[in-house]
Every structure is written in C-alpha cells, then in structure tokens.
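Here the complex is missing a single protein chain, while all its other protein chains stay put.
Entry: chain A
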C-alpha cells in the first residue's frame, strides 16, 4: 500500500478518537493537539495494528509524536 492510501486509512481510523474535530495535518501531535491520554493511545494503536496487521511496540510509539510520523512508521512496518 502506498503512502497516500495508508494515510487515508489512518485518517479514517483517527475520526472516532478526534473528539474535538481537529483538522489533521502532517504536523498534528497526538498528545498536545488531539489530547490523547494513555488509554486513548492504547485503543487507537490497537485499531491501527488490527487494520494493518502490524505491531507498533511502545518503544516505537515513543518515537511517534505526529500524524506524519505515524504514517511513515506504518508504511515502513508494512514492509
């Protein structure tokens, strides 16, 4: 799957967690802009993992702060 398709699917997955309807851009930060708490992060990561059949370990999550970084990571993890 190319980057654009991956990005579109992740954008759809963010929707139910984006309670304030913030516009998502590459620089959007999950904690600071979308105000994800640890439980939301867990549910959101699980949704992404199930969608793409990948693992995003907590070690990898620590490196992901923005939407753009997440898309990059998922593209890479799909191999």
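The rule is short, and it goes like this: contacts are C-beta pairs under 8 Å (C-beta built on N, C-alpha and C of every residue); 3 or more make two chains touch, one makes a residue touch a chain; residues count from 1.
What we mean here is this: contacts and distances are computed from a predicted model.
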item: Among "Aminotransferase class I/II-fold pyridoxal phosphate-dependent enzyme", "Glutathione ABC transporter ATP-binding protein", "Acetyl-CoA C-acetyltransferase" or "Cytochrome c556", the UniProt name of the subunit that does not appear here; value: "Aminotransferase class I/II-fold pyridoxal phosphate-dependent enzyme"
item: Residue numbers in chain A that touch the chain omitted from display; value: 37-39, 42-43, 46, 49-50, 53-55, 57-60
